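All protein chains of the complex are present and in place, except for one that has been dropped.
First chain written, first letter: the chains are A and B, and each begins at residue 1.
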Amino acid sequence: MELLDFARGPALTIAFAIFAIGVAWRLSSLLFTPRPHRRAEAREGTPSDAKAFVRGVFSRFIPHKTYRDVVFANHLNAYVFHIGLFIVVFLYRPHILFIEGFTGLSWPALPNTLVYGVGLVTVVSLGVALARRMTNPVQKILTTFDDYFSWALTVLPVLTGLLVVNGIGARYETLLALHILSVCALLIWLPFGKLMHTFLFVLSRGVTSVRLSRRGATF
Amino acid sequence: MTEPQTVGEMLARKGISRRALLRYAAWVTSIMALPSSMTRAMAQGIADTKRMSVIWLSCQECTACTESLTRSYSPTIDDLIFDFISLDYHEALQAAAGHQAEEARLKAMEDNKDNYVVIVDGSIPLGNMGYSTVAGHANADVLRETAEHALAVVAVGSCATWGGLPKADPNPTGAVSVSQIVRNTPIINISGCPPIPEAMTGTLAHVLAFGQIPELDHLGRPRAFFGNSIHDRCYRRPFYDKGLFAKSFDDEGARKGWCLYELGCKGPVTYNACATLKWNGGASWPVQTGHGCLGCSEPDFWDRGSFYKPLPASTEPLATPLAAGAVAGVAAGALASRAAKTRREILGAMSKPKDAADTTDKT
Partner (left out) sequence: MEIHTDHHAPPPLTPKTDPVPPYDKQGDMTDEERVDAAFKGFVKDFGQDVAIHMEACIHCGACAHACHFYQTTEDPQYTPIRKLEPFRKAYQREVGPFAPLMRMLGIDSRPSVEELQEWQHLIYDSCTLCGRCTTICPMGIDIADLVKSARHGMYDAGLVPDRLSKITRNAEAKGSQFGTPEEFIETANAIAAAFNVDIPINKEKADILLTTAPGELEGHHKAFADAGKILNKLGYNWTMSSEAFEATNFGYLSGNRELQKRLTTALIDKAVEIGAHTVLLPECGHAYGAARWEWNLWYEKDVPVKVLHMTEFLDQEVGAGRIKLKPVGNTATFHDPCQIVRRGGLTQAPRRLLKALGIDLIEMKDHGDFGYCCGGGGGALANVRAAPLRHKVFDLKRKQIEDTGAERFITSCGQCRITFERGCQETGWDHPPESLMELVADNMID
């Protein structure tokens, strides 16, 4: 039980602090980085930068039909585990209680058994993503330690979560502690590796959309 | 008339039938989840053995453990104390007082060297020995002395097993558990605040009948009583599985008897037999009264966050590190980008854009 106390208390506090510092540091250092020059005068009749930014963030959720066939399987799988992670993290009752514990916010949950199923699908989908990374020549050549490490830290909380709810491998409190600790590890690493795309996709899509939109080009 | 040598002889003389003994043995084996074939062996074991000498030491305690034991359903306290065991020393229950009482303890220790059982309730103060003394002797000294030649020490209640309420932060008396004092004698922990009476009597009956300590968990507790979590045996478990939770103590869900998980029930991480044995002769138990489990049989349960905070919630206020971290992070980011800009300039910035003002005068 001491492990669980550590996990529920100091570990989460430390992880949240590092997560917050990391995310704020990475994002603010990007936002404070000056652009080296002014932007060129926009083409007449193009949308405002703000509009282009927002539009860009949303438009890139779906690949253009030109590419739909080549990226279909990979995007589909990515959608499965992204949505799966979202459901498991934000629509599982105990997790809502966790968030409510420090935000006071609460919202309706999905039935637990449904979330367990989603968790299982998510793990399988992450497995497929890993298999592709290890076999696809293009992905192989791009892969770094960060990719495997981030993958492991993403799949671990889901796996340990499934172990907790099914009581496999150890006593409940041990599994719960490991689950919370795996979340701590994920939170601590998130700002410093590729997982930062959780936040960066907004900026990354936005700035390119603004750049191209000012020219009157499609993003 | 000679003194009866065994429990069996004594029972026979008192007119208690062998059938009654068998019934008792059957009950104990069942609550301890022993095979039913053990019933006869247990009855035989109890009948053949000498009444066991028991010395009960009370340290920093509230007497609730004794209260719990004296309300045990079956066998009654009379049966247990006067029929199976010889309670040679118990400050609250014994008739003797003063020097007589202390002599009784020392005599029992001498007469039954290596064969008596010590039961302890309450935690032992180490901060200042004066916090709890008996006959001028500090609890720790008496315990050490008494435990040295005991067959086993049974720590009953969460004070004796983990330090208990006296040990709660900031632990003003420097309270410790029995296991931190007793080193060379086997210890059986029967935790709970108070412990379930049947857990105490059943364990004693097991030691009496078989002369052995029952199987213990990693915290030294008999698996028979502490092997399952409250959550696993809870009659409200089906509501948990269905996702039906009481959201407050007086809402519709609470009235319908739904799961109390969201109201802070610690059942999933608490190991005890409340859900199966219940209390007061099977009348009820905390969860049945509509309140979540506090986790009283687990170490330091009073220092593990609010009783009403749901298990998944952190025990510390996470909004603080989040907010403070975000502020610190933004400051760090501002500094980092400034430093990076300076470094870029040092490394030779792009040539400065030209000022077009001098060429735009024609507009």
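By our rule, a contact is a pair of C-beta atoms (placed from the backbone, for glycine too) under 8 Å apart; a residue touches a chain by one contact, two chains touch by 3 or more.
This is a predicted model, so every value here is computed, not measured.
Asker: If I consider the whole complex, including the chain that's not displayed, which of B:104, B:324 or B:340 touches that chain?
Answerer: Hidden-chain contact among the options goes to B:340.
Asker: Mind listing the chain B residues that contact the chain we can't see here?
Answerer: Residues 336, 340, 343-344, 347-351, 353-357, 359-360, 362-363 of chain B touch the chain absent from view.
Asker: When the complex is taken as a whole, what residues of chain A touch the one chain not shown?
Answerer: These residues of chain A touch the chain that is not shown: 22, 26, 29-31, 33-41, 43, 46, 56, 60, 63-64, 66-67, 70-71, 74-75, 78, 133, 136-144, 147, 191-194, 196-197, 200-201, 203-209, 211-212, 215-219.
Please note the rule applied: only the chains that are shown with their structure count from here on.
Asker: Show which residues of chain A lie in contact with chain B when the two form their complex.
Answerer: Residues of chain A touching chain B: 1-2, 4-5, 8-10, 12-14, 16-34, 36-37, 93-95, 97-98, 100-103, 109, 111-113, 172-173, 176.
Asker: What residues of chain B sit close enough to touch chain A in their complex?
Answerer: 229, 231, 241-243, 245, 261-262, 268-269, 298-300, 304-305, 309-330, 332-334, 336-338, 340-341, 350, 353
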